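The complex appears here minus one protein chain, its other protein chains still in place.
Going in written order, the chains are labelled A, B and C, and every chain counts its residues from 1.
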Amino acid sequence: VAPPCTQERHYEHLGRCCSKCEPGRYLSSKCTPTSDSVCLPCGPDEYLDTWNEEDKCLLHKVCDAGKALVAVDPGNHTAPRRCACTAGYHWNPDCECCRRNTECAPGFGAEHPLRLNMDTVCTPCLLGFFSDISSSTDTCRPWTNCSLLGRLEAQPGTNKSDVVCSSSLTLRKPPKEAQIYLP
Amino acid sequence: HLTINAANIPTGKSIFTLSSWYHDRGWAKISNMTLSNGKLRVNQDGFYYLYANICFRHHETSGDLDSEYLQLMVYVIKTSIKIPNYQNLMKGGSTKYWSGNSEFHFYSINVGGFFKLRAGEEISVQVSNPSLLDPDQDATYFGAFKVQDI
Amino acid sequence: HLTINAANIPTGKSIFTLSSWYHDRGWAKISNMTLSNGKLRVNQDGFYYLYANICFRHHETSGDLDSEYLQLMVYVIKTSIKIPNYQNLMKGGSTKYWSGNSEFHFYSINVGGFFKLRAGEEISVQVSNPSLLDPDQDATYFGAFKVQDI
Partner (left out) sequence: HLTINAANIPTGKSIFTLSSWYHDRGWAKISNMTLSNGKLRVNQDGFYYLYANICFRHHETSGDLDSEYLQLMVYVIKTSIKIPNYQNLMKGGSTKYWSGNSEFHFYSINVGGFFKLRAGEEISVQVSNPSLLDPDQDATYFGAFKVQDI
């Protein structure tokens, strides 16, 4: 029984059902009435990622450092190379170029984990947290806990500023003149 | 149709004759002409249409440019064993102001023309600012095809 | 030679595959190739010269641009039923600073190249900033002609 002439791995030629070339190889010559296809391996820096009848392999793209690109997957004969923007930049499809990541304004923090090749996601600082800088990497930071430092809160925190602890220590070490002894 | 060899882009700013082209990979191909030392040699007399497309780019991650004022140019030139110095067939380009404020700059030039070429004559491409060349095969390439016999 | 369908220019800034071309009016014409869904399909294997000319323009009467810093680009791409994703054949363009002071801005890109194409393969044109496209038939067009058999 003749094997099925599946379109994925075969092609018809001269009324025959011939084998396509597997990924990583290209069709050097088509089948003949007496012989099947001749496939040869892709050359350096080339690939084909499907069963194919291409007479030439595809050229890997260039992860061009001059466009702030780095290779995240070098690819091989059967898989295309993948590039991404270097840290601090993200791929912008409008210009097909690497754009600086957005800086989160004070009151906002960069959502972690930071994702390679994606723009910063800025989220507002929740109660108890603040950010007083513009940054494309820093998250919101928690307010300082004055009591842990044995101090009082002189000024409350906001989403853009830390609390301000008083400079003097709390009553656990009472000041000398005001010692009061309860009966 | 010859595409720039991405692995061998020259550095520097001064005008440079590009000598490293792919001739058999990706879109690059060659027939009835020969590539030697980066020059496309004519094997058959004829009228040829010559063309070149050159892309320049700069991203801030590559550091500051020496100057924000640039002149980005391509010169397609002809040389031949019989005539010592080369001759300019086509030129194109632009003066540019690539300000440090922008993170990315890009500019492409295209030239094309119909020329009578003799066997033995060679076509090559000079560019300014070679270190700014875009190494992609769809960006920086040149080629020729014969249209008529002489 | 296909010219832009002036009545159907897409809006927006992002890169867009133009799909609406005239093929039979004005300078537009087509033979031995087929236009389907805005793609120029190859019917006969051969070596073709491909070209595209894209003009962008903005007049202050159209209101302010979102940004004065633009990257105006054209990408000529090849797709085929056999290979899923598209391949970039040619690209051209420039980053631009179109300041609000000037009432009118204009910029044209031209690309061209010689490619081996197979029956069934399709050529299409992507542009950035489609809403800035100049709709004139002498401004925005692309085409191909066969030069040699394979």
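Here is the rule we use: a contact is a pair of C-beta atoms (placed from the backbone, for glycine too) under 8 Å apart; a residue touches a chain by one contact, two chains touch by 3 or more.
In this text, all values refer to a predicted model and were calculated from it rather than measured experimentally.
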Can you name the residues of subunit B that touch the chain not displayed here? 47, 49, 69, 71, 73, 75-76, 88-95, 97, 109-116, 147-148
Given the full complex, what residues of subunit C touch the hidden partner chain? 1, 27, 29, 49, 51, 53, 55, 99, 102, 104-108, 110, 112, 136, 138-139, 141, 143-145, 147
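The definition used in the following text is that only the chains that are shown with their structure count from here on.
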Rounded to the nearest Å, the gap separating the Cα centres of subunit A and subunit B is 35
Rounded to the nearest whole Å, what is the centre-to-centre distance of subunit B and subunit C, using the mean of the C-alpha atoms as each centre? 23
Could you list the positions in subunit A whose residues touch two or more of the other chains? 58, 95, 97
What parts of subunit B, by residue number, touch at least two of the other chains? 27, 104, 106, 136-137
